[in-house]
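The complex appears here without one of its protein chains, the remainder shown in place.
When the chains are written out, they are named A and B in that same order, and each has its own residue count from 1.
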Amino acid sequence: MARWLKPSLNWLLPLTPAVIALRYLAPESHVPLFVLAGIAIIPLAGWMGKATEHLADRTGEALGGLLNATFGNMAELIIGIMALREGLTEVVKASLTGSILGNALLVLGASMLGGGLKYRTQTFNAAGARSMATALTLAAIALVAPAVYHQLAGEPGAAREGALSLEISVVLLVTYALSLLFSLHTHQPLFTREAAESRPEPAHDMWSVRKAMAILVGATAVVSWLAEILVRSVEPAALELGMTEVFIGVVIVAIVGNAAEHSTAILMALDDRMDLSMGIAIGSSVQIALFAAPVLVLLSYAIGPAPMDLVFTPAEVVAVAVAVVIVGQVAEDGQSHWLEGVQLLAVYAILALMFYFLPESAITVE
Amino acid sequence: MARWLKPSLNWLLPLTPAVIALRYLAPESHVPLFVLAGIAIIPLAGWMGKATEHLADRTGEALGGLLNATFGNMAELIIGIMALREGLTEVVKASLTGSILGNALLVLGASMLGGGLKYRTQTFNAAGARSMATALTLAAIALVAPAVYHQLAGEPGAAREGALSLEISVVLLVTYALSLLFSLHTHQPLFTREAAESRPEPAHDMWSVRKAMAILVGATAVVSWLAEILVRSVEPAALELGMTEVFIGVVIVAIVGNAAEHSTAILMALDDRMDLSMGIAIGSSVQIALFAAPVLVLLSYAIGPAPMDLVFTPAEVVAVAVAVVIVGQVAEDGQSHWLEGVQLLAVYAILALMFYFLPESAITVE
Partner (left out) sequence: MARWLKPSLNWLLPLTPAVIALRYLAPESHVPLFVLAGIAIIPLAGWMGKATEHLADRTGEALGGLLNATFGNMAELIIGIMALREGLTEVVKASLTGSILGNALLVLGASMLGGGLKYRTQTFNAAGARSMATALTLAAIALVAPAVYHQLAGEPGAAREGALSLEISVVLLVTYALSLLFSLHTHQPLFTREAAESRPEPAHDMWSVRKAMAILVGATAVVSWLAEILVRSVEPAALELGMTEVFIGVVIVAIVGNAAEHSTAILMALDDRMDLSMGIAIGSSVQIALFAAPVLVLLSYAIGPAPMDLVFTPAEVVAVAVAVVIVGQVAEDGQSHWLEGVQLLAVYAILALMFYFLPESAITVE
């Protein structure tokens, strides 16, 4: 895979110490930090993709996809925890929504477009994709319910929003645990294609699981660090560019925070491994909604100055709902082509435009 | 089927006269009436399941499923008529919503979970399931439209809500009649699997259609009676337990009122007859929305102190809409496994939590 990428991208690796140096030497130069950190992530994400691919060759695509989603989302979880500590619950929620939209629309769309330009029609395990799409629907319902409650209950119900969010979080975590049991244990073969067996032996020499894991963990750690620098610089940088905080949370942070998944999923699609690509894209959305969101709610009681609830803004609710519907349509047939990628990207663009134009006053949960 | 159930469950049959006695001797002991009537229903529902199975062996699974749904919903229709007589239109509407949600999420979820724990993957006729899912979508649209009208038309449109509900009811009844014509006459084989023919001859000796019908009708009558006692006791009982009227209508009444379908659908799933199980679960939801709801609207002009419309509360509209989307996703592929059951149950739990927390003021149609 992508042997042609290696020579060029590794030249970007020295950017990482440069970003770190800049971070400490000129912490106020937000725009350069933002741009450089973003570029510095790319080669590391490439290494993560390579390591994941080697692992996937050894562990099966489902587990490989899960590993990838976990490592990608760990960065987001860490960022979320830090934001919670500072009481920025609205920013955390916006970045959760943004990550769900970014993975399900932007990452999946770019993967289907990229893969579709190279291969006429790409196939994936429809049963596995449908299962993820159903999990995403469940997740969307869980994130919609508190917002509906908030709109309907008004003043008299406000006191119980925390309790409702807390109990929904427990439902989500139980469902997530059972989903892992399902995909990794009882129904693992559902997530691997029969066709996978006919795949020719990969030409490159395989890394050991140990080496692949070490590189994956190491690259993830550095990417997390860079992503954090990015996120911290993105807000002041974007303000210099005249964007609202909401647009940053939902769109910019999500693009940046999912850069690792983004590049890995596209590389997998370019290698015609759509099962892995979709496992990363949709799987990350599911994992954020079913795992990161409830964990952050629970953690907010321990570490935050104020507890976080799951009451999202109406714009976020509509965006997640329409994303779920179109992802369900795209995932159901086990085939993808480039136009589906274009359609997902068009939906992402429309939603991003909506968030871009929305005034600050319209987004906060009143 | 379930030969192991018979010895234990039949011991519960004497509860029925006990409940009836209690009903007349201590009509105010709501909590005991509630608990005992609920338990007393179980063996009768077992007999209904047995009778339905025998009928289904003779008439085909589609007709068997229809019979079951009819007998199960007849109880609800009777309860609805009685509530209409007393002018409790909001309670009737809440129990309609609750029955739709209960059948489509709780009963189907429990069936898929139960069956899925026993069988790795269960298959069903995807064309029939999709047809029912489409009917459910139609039903949801019919129940959403008057609520949208109510929100938009406001004061000037209030006078015409009754007429709109009445005409939508006529559309629903015509569609329902045509659906019966379709599933029972013109396209009956669509609802039976080819694989059904390869089913081994059932070992137990078959009941005659007459005997099965007699037991089905008799058990249904007693279950209806018990369900009514349950429903009448459930409100004061629940108030003692500190629940709101809305939660009772949407959640408790629905669980209780669908106990028969619930147990039969699960028993069918445990017997790997998912077509029958889904026919009961989704079919009951469809039948309530396409048949019971419009019939009750029409009857309300004849028997009620006030006519009933189809204006549901926003919480009910959202709940039905999300239920339809996830049921459509689960039904479309002709396969089920235990995680799909868990996901449906999780959605039910989230919606139930939302209704539980909603204050009374937020649910009534203002």
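Keep in mind that, in the parts below, a contact is a pair of C-beta atoms (placed from the backbone, for glycine too) under 8 Å apart; a residue touches a chain by one contact, two chains touch by 3 or more.
All of these numbers come straight from a predicted model, not from anything done at the bench.
**Q** For the full complex, which residue in B:Arg85, B:Arg160 or B:Lys211 touches the chain that was left out?
**A** Answering carefully, the residue with contact to the hidden chain is B:Arg160.
**Q** Going by the contact rule already stated, which one of B:Tyr149, B:Trp207, B:Trp225 or B:Phe291 would touch the omitted chain in the full complex?
**A** B:Tyr149
**Q** Among B:Leu15, B:Leu138 or B:Met278, which residue is in touch with the absent chain?
**A** B:Leu138
**Q** Considering the entire assembly, which residues of subunit B contact the chain that has been omitted?
**A** 126-127, 130-131, 133-135, 137-138, 141-142, 144-146, 148-149, 151-154, 156-157, 160, 163-164, 167-168, 171-172, 174-175, 178-179, 182, 186-187, 190, 324-325, 328, 332
**Q** List the residues of subunit A that touch the chain left out of this view.
**A** 120-121, 313-315, 318, 322, 325-326, 329-330, 332-333, 335, 337-340, 342-343, 346-347, 349-351, 353-354, 357-359, 361-363
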